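One protein chain omitted, others in place.
Let's look at chain A:
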Amino acid sequence: MLSELLTLIYILASVTFIIGLKMLSNPAKARNGNLIAAAGMTLAILGTIFLYKDEYGQRLHNYGWIFGGIIIGAVVGALAAKKVKMTAMPEMVSLFNGMGGACAMLISVVEFNHLSEVFYKPGWSEVPWKINGAIIGHLLTIYAGAFIGSVSFAGSIIAWGKLNGKVKDFSFKGQHIFNIVLLFVIIGLIIFLLFGLNPLNYKLFYLIPFLSLVYGVLFVFPIGGADMPVVISLLNSFTGVAAACGGFLYDNKVMLTGGILVGAAGTLLTILMCKAMNRSLKNVLIGNFGGSKTVAAQSKSGGNYKEISVSDAAVAMAYAKKVMIVPGYGLAVAQAQHACHELENMLEEKGVEVKYAIHPVAGRMPGHMNVLLAEADVSYDKLLEMEHANDEFKTTDVVLILGANDVVNPAAKTDKSSPIYGMPVLEVEEAKMVIVNKRSMKPGYAGIENELFFKPKTSMLFGDAKNILQQLVVEVKEL
């Protein structure tokens, strides 16, 4: 009776995951979708703890350990998620994703240990079971879980470090080839240990998670920071597959459905994100954003730029008919969304039409800017997607760029040697005047120069975005 109840719970949980994911792709229902999936997950966890029986009809024990772990994880996780600043959300997602990957890896290691305990019996010289389909399937899910979970864990940690600036881009000559060789070594090892596992070589198993961790690190290291969202999304779908391996291992349908669902949806999401940047996944993964940095830096750097004072900028905007604000990572870092909204209100009081041009990958993740501006109560219909914004730049008097760089770089359209060539950008140079707020002349996240800053139409307004915006508000108010 109890185990039938658990089956029902698992079916319900699987359905909540599907409905939750469906609702998450609709702005009006997204929040409820998340809550529904969370409710399903809670049900599945509680059901597993109290109702699970293994194949011998044994209930689970070690309740103290289980609840201890859950309480620690829940408290730390909830606090971390509540405390994290809006700007740091992307790296938080990456970190949580890595935790899931590590969890899958540990499950595989424990299960392998469990399996290999038979080897410890003295006198065994051969595998005490017949190599058949069931055993190979069982081993394969253990190996695959260890492999994918480890790659996802290590990769996510590196992505997390890159997003918060702790890890710098790093690549060495022939790294792609080294990575591919390493990948083949891991796959070769997995195949060898599938068919040739015996009491003498079973310890080689531990090489799988170890080499996979190395691979995960090297896999993410050379990829430029601008591409991190895509990488996180890809690693997210990896963890989904790793979770599904656990589903095979325990004959657990809810892990299987949840894992495969996320694996498939995550892969599609990765491709959609690439499309938003007009790049192929292959290009992101083996393209050398980091590697070509030196080449790009040499081309067309230098030149003269002109600075503008805060009061001049305020005058230019207050007397314009239409102002377009282009938010970028600088806005997020400075937490300047409220100041930005205030400036928008001040300008509108003066009769200026104010809109926001949102590049799909502005900030560190797609949708990053929308979330930030929504927090500051900026009205939805003021946010223009890239195509609409590009239509309107021609009739715009002043464009105010707040800490955005690569997404307004005209080199993406004109310079074939540029690493971001082909990425759709906001065509801000169509407007009559461009004011760029940045902290310094340092290149943006992709590490390339932006010729926009040296154009005669462009004026630079150096400083922290929040600080500058507050000064602008004061200046506009006084006009």
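Going forward, a residue touches a chain if its C-beta (ideal position, glycine included) is under 8 Å from a C-beta of that chain, and two chains touch if they have at least 3 such contacts; residues count from 1.
In the analysis below, contacts and distances are computed from a predicted model.
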The complex lacks one chain in this depiction; which UniProt name from "NitT/TauT family transport system permease protein", "proton-translocating NAD(P)(+) transhydrogenase", "Transcriptional regulator, XRE family" or "Amino acid/amide ABC transporter membrane protein 1, HAAT family" does that chain carry?
-> "proton-translocating NAD(P)(+) transhydrogenase"
Among listed residues A:175, A:252 or A:405, the absent chain is touched only by A:252
Return the single residue from A:69, A:196 or A:351 that touches the missing chain.
-> A:69
Hidden-chain contact residue, picked from the options A:189, A:208, A:276 or A:476 | A:276
May I ask you to list the residues on chain A that touch the chain which is not drawn?
-> 13, 17-18, 20-22, 24-28, 30-31, 33-35, 37-38, 41, 44-45, 48-49, 52, 54, 58-63, 65-66, 68-70, 72-74, 76-78, 80-82, 84, 89-90, 92-93, 95-97, 99-100, 102-104, 106-107, 109-111, 113-114, 133, 137, 229, 232-233, 236-237, 239-240, 242-244, 246-250, 252-269, 272-273, 276, 360, 365-368, 370-371, 374-375, 377, 379-380, 385
